[in-house]
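Below: one structure, written as structure tokens.
For this view, one protein chain was removed and the others were kept in their places.
Chain naming follows the written order as A and B, and within any one chain the residues start at number 1.
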Amino acid sequence: MSGHSTYIPKSDLARWFESRLPIIGLIHSSFIVFPNPRNLNYWWTFGGILAFMLMSQIVTGVVLVMHYTPETTLAFDSVEHIMRDVNYGWLLRYAHANGASMFFIAVYIHMFRGFYYGSYKAPREVLWLLGVVIYLLMMATGFMGYVLPWGQMSFWGATVITSLFSAIPVVGNSITTWLWGGYSVDNATLNRFFSLHYLLPFMILGVVILHIWALHVAGPGNPVGVEKKSPKDTLAFHPYFTVKDGFALVCFLIFYAWFVFYIPNFLGDADNYIEANPLQTPVHIVPEWYYLPFYAILRSIPSKLGGVIAMFGAIVLFAFLPWLDRSPVRSGNYRPVFKIFFWIFVAVTLALGYIGSQPPEGNMVLYGQLLTAYYFIFFLVILPLIGLFETPLPLPASIAESVLSPVKPPAAPAAATSSAEH
Amino acid sequence: MRRILKDETMSARLHAGLGAIAFAAAFLAFGTPGFSQGENTGSSEAVEGHHAPERQSWSFYGPFGKYDQAQLQRGFKVYKDVCSNCHSINDIAFRNLADPGGPGFSEAQVKALAETYKVKDGPNDAGEMYERPGRPSDHIPPPFPNKQAAIAALGAAPPDMSVLAKARAISRGFPYFITDAFVQYQEAGPDYIYALLTGYTKDDDPNWNAIFPGHHIAMPKPLADGQVEYTDGTPQTLPQYAKDISAFLMWAAEPKLEERKEIGFRVFIFLIVFATLLYFVKKRIWAGLHDEAAHAHP
Partner (left out) sequence: MATETMVEPTRRDFLFIATGAAGAIAVGSIVWPLIDQMNPDASTLAAANTEVDLANIAEGQIVTVKWRGKPVFVRHRTQKEIDAARAVPMSELRDPATDESRAQKPEWLIVIGICTHLGCVPLGHQGQYDGWFCPCHGSVYDTAARIRQGPAPYNLYLPPYKFLSDSKVSIG
């Protein structure tokens, strides 16, 4: 995906094949010799982790479908059948359910990394937009997947989220009825959500391929935000970044395994172990944790249509980031003012997530509204203004210089770390 | 050069740390009062005077947790003698009682037990449903043929007990929802069931319960001292019954717990070794750059 390949087939067969379908050359140029900035830190390993999580979700999902029944009277029992009778069924289901959470943890780190280091800036706007599309598809997929076990939270989550569309003036109710395929969430809804939950991951995979393609046009950004200029700035993808990504992936798997094997129900809702009952709403409906900040924004606006617009707006704003942030400097490391507001933004998002998990009462509503206000002001006011008025720190001339030249004399504390590293 | 690379990641880590501090500060500023507010105004589980159930000590807690077979057998007896009069446990087949990691009944015991039940089968050649003695592959028959029959007989439908121990795992709120992930607390369900069964503390009102939201529970006090006979010398007291049935229900809800934790431990050891190996491979591969860098910058 990066211009002409330097791959030279060794055997006659390989040459014959390569002249007809140059796929090995494509892989070679994209994932073997591809020149990555040499200063990528571990925050950059989450792209590879996400690729692994997508494949892991697809594989465990395809396998779970072999035992799952998308029918309202059987769905809940078929999940328990998987948990009890199917060989390793409990492992596959817990890996899939917790895998969704791990996928979102990784994608949030990946997004905030891009945000902090200005990865969305020219010439990477399309790369960023494709990322926003992937995120939206992930949210839709995760939501529909949560409906499939047909527990109380599945049912009422589906009811609440699909009812958001009824806020649309004039046609809202018709759209909701159309989404349901009936007058409430029922068997028709479950079946179409199942169909789409199976379809969307493959669409995500398609957009991921475009995302990687776009990534390989400009090459990845890097922590100093200066473009690569000479071969000295880069290292080959293999072995340097394959091994680095591999190490990070296995560390991530340790984290993942903790959830799957020791606290598999920690991230889920206990109410989802009660079979769906259309006649009784749980006292406290909460979506999965990865939607909570947006759920808090929804509830902060005391108007049905306004809340829905604010919620979708909060997500869509990410797509406008390349044009809201006008600063010529990419990396937050060299932007002292941006850095402060950025970390406040991260804290606000986390706090909104907590508020989204709480009953909307008392001070919670007020806090939610204040934090929602910051969320939008940060994007629409603070970010554009910082771009105009901030004085960035001096940038290094090149990636190589940022990594190699400021070699300090081995002073006492530095010597300790370096000797520890040798 | 590597030192500087490290500085880069160090600064990134510092940012993460700052973020965490900001997060914590945000909570200290308003998170905690907000939570107690929620408790006082009482929606969700946090009804007036309601508190999270007290933690009990369970043999199946923690990374090496295992079910206590004798306890599960006693718990099954409590279920069979008391709970099963009203509550179904549809996901459990008789054969499960002999599964590894379960109550550990023998195949013969399970077969004999199954035969004491009447199971509906059919239709036979005459086109009629008929009853036959149970087999190990049958699921434990429910006390009522359907929900409506249960409501007609009892006034309310008792919940199925198959996954009850997972369905009753109440969230403990901030900050436990964070610390529980580290201490592997996954026993909120049995803790709640135990608290419920021992929470009938008003002698004049059999439907008053200390832990139940709103305190009025449709199920009157189901257990009392001496009600179920234990043959292994275990005290026949209400707290003991409550403990045993809670453990049994946890097993019913999570029958693969032992297998999960055993495999999990092996996976953990393996992943840590694998990560260590990869760490050194990474170090070695990147170490070559040290010389290259030195040459590049004499």
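Here is the rule we use: contacts are C-beta pairs under 8 Å (C-beta built on N, C-alpha and C of every residue); 3 or more make two chains touch, one makes a residue touch a chain.
This structure is a prediction, so every number in the text was calculated from the model and none was measured.
Taking every chain of the complex into account, the omitted one touches A, B. Only one residue from B:80, B:135 or B:215 touches the chain missing from this view: B:135. If you put the hidden chain back, the residue from B:82, B:119 or B:281 that touches it is B:281.
Against the chain not displayed here, chain B makes contact via residues 93, 95, 99, 125, 135-137, 267, 270, 273-274, 277-278, 280-281, 284. Although one chain is not displayed, its contacts with chain A can still be listed: residues 59-60, 63, 66-67, 81, 84-89, 91-92.
The criterion applied here is as follows: only the chains that are shown with their structure count from here on.
Annotation: 29 Å between the Cα-based centres of chain A and chain B. Taken together, the chain A residues at the contact with chain B in this complex read 38-39, 41-43, 77, 80, 83-84, 90-91, 94, 116, 223, 232, 235, 239-240, 243-244, 246-247, 250-251, 253-254, 257-258, 260-266, 270-271, 273-275, 283-284, 332-333, 339, 343-344, 346-348, 350-351, 354-355, 358-359, 361-364, 367, 400, 403-407, 414, 417-418, 421.
By the touch rule above, chain B contacts chain A in their complex via residues 1-6, 8-9, 11-12, 15, 18-19, 22-23, 25-27, 30-31, 33-35, 37-38, 41, 43-46, 63, 90-91, 96, 159-160, 162-164, 166-171, 174, 180-181, 184-186, 188-189, 213, 253, 255-256, 259-261, 263-265, 267-268, 271-272, 274-275, 278-279, 281-282, 285-286, 289, 293, 296-297.
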